[in-house]
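What follows is a single structure, and I will ask about it in a moment.
Removed from the display is one protein chain of the complex; every other protein chain stays in position.
Lettered A and B in written order, each chain numbered from 1.
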């Protein structure tokens, strides 16, 4: 489970660094974005549940993992850009793992199922959210019409439920993460989109 | 008082969801914005005074109230857009109630009058601030020339003072909220504007 978390941080760090490359930022800004994308979601979670100082600033292993993703991008970015498809898979994998891990940490801290779902969701989407705010793009979680936060929320709910009813095990966690990942990738592949503002039955769109 | 807080969350949730409709976001992003606008200010307050986990992620009643505002907008938005004027009143009402409630919570947590004024102000303006950052608009509290933060700050000061001198009662709170609301609405009606950067006496504007 711990290895999976490091993998999630690493891939999220890559996505942050790629955003820096697109903006032509310097190497230090790239590392800062790799760090904030890899560990920002966990930082929000830890502040919200009172687990301060957050692991995102205390753990060498976590920090170096996120920075390693950034350094990889610094040297490999033309090749990684060609691997764009693979990145989308990795990014979805990071989302899936972060959500499960974040929800479990919330439950372990005893903040209750509802708050655990929220902190699970924040762990999954928080890093990317801050990354997008910093590079001045619409946050992917809001912009994206394909399913992104919906599988994350369902996964967080399922995780909280299995912990609550004491049937959680690492295998269950892995299965939920896999289900989130699958749902996200299938929605991308099939171009499933969440509905926009309701337009009524056969009425012309009037909202603006 | 508790009922008024739920009303404030509900109306703030509506304003967040309307921002999502304007951006043509999907239903989930709409709910996320309703949640963050309705409860984001209280979240900041709770993190700042150390009341973690914040009620904004632990209380079903609060969360469902904010989401209810979002769902209402999802189905009614063309009609709500026509009710724009009413929304401005509701938004001002939410600001007024949030400020009083937030300041009281600060005082109850024993953070002192100055910090209570700040957390009251954050409770009032925080949700809208995050909403505006997420949809990439200039925050209303900064952009708006009509009185917005000034009545909020005065109201927070008055609330802190009445609690400090032990003359606070729910009626006093309601009166202060009403005064904030009135000041805000009158300033909108009369087009009262706070002064911009000082231009000196009869000097040409040179700042840029």
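Assume contacts are C-beta pairs under 8 Å (C-beta built on N, C-alpha and C of every residue); 3 or more make two chains touch, one makes a residue touch a chain.
This one's a predicted model, so the numbers in the text were calculated from it and none came from an experiment.
Visitor: Of B:6, B:72, B:88 or B:133, which sits in contact with the chain we cannot see?
Guide: B:133
Visitor: Going by the touch rule given at the top, which residues of subunit B touch the chain that is not shown?
Guide: Against the left-out chain, subunit B lists 47-50, 109, 111-112, 114-115, 118-119, 133, 136, 138-139, 141-143, 145, 148-150, 153, 193-198, 200, 203, 206-208.
Visitor: Contacts of subunit A with the missing chain: which residues?
Guide: 20-30, 32-33, 43, 47, 50, 52-54, 57-60, 63, 73-75, 77-78, 81, 133-136
Basically, only the chains that are shown with their structure count from here on.
Visitor: Subunit A to subunit B: how many Å between their CA centres?
Guide: Whole-Å distance between the two chain centres: 29.
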